[in-house]
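Below, a portion of the complex is reproduced, with chain positions unchanged.
Labels A and B are assigned to the chains in the order they are written; within every chain, residues are numbered from 1.
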Amino acid sequence: MADVHPTVEAVAADIAAMETRGAAPIADAAADALRAQARESDAETPAAFRAELRAAARHLLDTRPTAVSLPNALRYVLRRVEGETVEALRQSTLAAADAFCSQLDRAQDDLGQVGANRLRDGDCIMTHCHSTDVLACVEAAREQGKELTAVVKETRPRNQGHITAERLRDLDVPVTLIVDSAARRYLNDVDHVMVGADAIAADGSVVNKIGTSGLAVNARDRGTPIVVAAQTIKLHPDTLTGHTVEIELRDESEVISQEQRGAIGEIAVDNPAFDVTPPRYLDAIVTEHGQFPPESIVTLMRELFGEGTTEPWAE
Amino acid sequence: MADVHPTVEAVAADIAAMETRGAAPIADAAADALRAQARESDAETPAAFRAELRAAARHLLDTRPTAVSLPNALRYVLRRVEGETVEALRQSTLAAADAFCSQLDRAQDDLGQVGANRLRDGDCIMTHCHSTDVLACVEAAREQGKELTAVVKETRPRNQGHITAERLRDLDVPVTLIVDSAARRYLNDVDHVMVGADAIAADGSVVNKIGTSGLAVNARDRGTPIVVAAQTIKLHPDTLTGHTVEIELRDESEVISQEQRGAIGEIAVDNPAFDVTPPRYLDAIVTEHGQFPPESIVTLMRELFGEGTTEPWAE
């Protein structure tokens, strides 16, 4: 097996130890690691160089097998590695890693601009959970001078709506906080529903915080437009090959305290973290490359990350 | 103005002081008060007798102008008062009050039987909030020897789902507790959604705990049958005349604690207690008089309580 550069090992260790956390920092670190590997490689043949890169990628992948942004960084870079000589391979690798990191760096700003353009002065938005991509849209709209108001769902069980409410207040957006069950009652007074995404599948369905799909069905029923704001590192190329996204079941203590539970008696408590919204309930996905109907996002996914049927790091 | 019997005054006082509480006890006490008024009346003319009854009714009504079951008891009895003599009027009043109280007494059991018949051995139900009418259906089904399981929504902000969970456990029904937002994810595994009602309108819409309408829209979308279990004292004859049911806005402290609120900053918190589900999202309303499509419940409403366009207690 090919050597892995110490920088790669260090990056992998940081990711494994969760010192590097969050979709974007992980993706950035992974691309950076490949850049280091390419820059410092003393491989003598193109084949050896490629084998090293693949090995580095596999090493990085092993740290967090279920993250989405990590393999996207690797796919982006590896499929742009081309050339007949070691030097050409090196240069294309460096260029691809640079391009990836530079796009990533401005992705949220670009996305925010796109989302902001959908909003008009005076609009009211409804949000679910806490998404920095959604907030980027609101922030950009505020910078465009638009006045906005917001209805914020508290988002049980972890109440991330409280964080969203605070951030919106910081942007001078008047906020009305409601329990999740009250959403339908407010949908007719709202101009847009805006949510983030944890992962976006090739069939156009969106994995996001539990409660998103029920909200989307009601938004469609009420005629309220609903958009997903998500950077392309949330696209999930594995789903091109039919893989479904595993839904994490979290600890029941988030839902009910030990005491309350004890008072009720022997019951099960289910705490799924996410749900899946089919594309027919969503109006658009807003990314840093522009907005797309959910049914078309697969085109962007293949353009950026390849077909998915092949794993570019396979030995 | 006609005299009001001391029993009527006592009953009214108890209702006003909330010593008599809950839809059924209030209705029962009101009919009982009319019975006392009729029995003890020394009116000398039919007109005087009728005037006394109307005065008694108005006195009772004044205690809780927004309750639903109270005017229903009065409407039921008053529109069955008939005869040409004081004695005939008295007897018909007593008979009507008896009939009302006796039906009320067995209403939940009868309703439970009807609801139970819809359930099959092995079925799984999903519930929202806490409804003794829904529980009566489950209890009757258990007595019929049917095994059931339940998915219980916690029902923010007051978590009445915890009470439901406990009661279902008492009936040996295995319970899975979930947050409200998780409902859609479980709808395909569930055979019935069963909810109660706070009030049912002439246009077939159902007022119930906030979150019911959003759940109903998702149940319809998933093809899961949804029934409302509600005694006929929840029918709201005022709505025959187009009146809409006022939705109570409760205290924000149910939604967020003073501390959390303070940490977020200046936000509004809305806490509507109920919402309205249009009939097209509901499969049936289960009452003690049998089950009805929501679009037909108006027929039962008029049969029991009259047209609603007239107020039988009007001076």
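Just so we're on the same page, contacts are C-beta pairs under 8 Å (C-beta built on N, C-alpha and C of every residue); 3 or more make two chains touch, one makes a residue touch a chain.
Quantities reported herein were computed from a predicted structural model and do not represent experimental measurements.
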Identical protein chains in the complete assembly, only 2 of which are shown: 6
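Here is the rule we go by: only the chains that are shown with their structure count from here on.
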Distance from chain B to chain A - Cα centre to Cα centre, in angstrom: 46
Residues of chain A touching chain B in the complex: 152, 154-157, 159, 162, 165-166, 169, 174-186, 209-211, 213-215, 217-218, 221, 255-256, 260, 263-272, 275
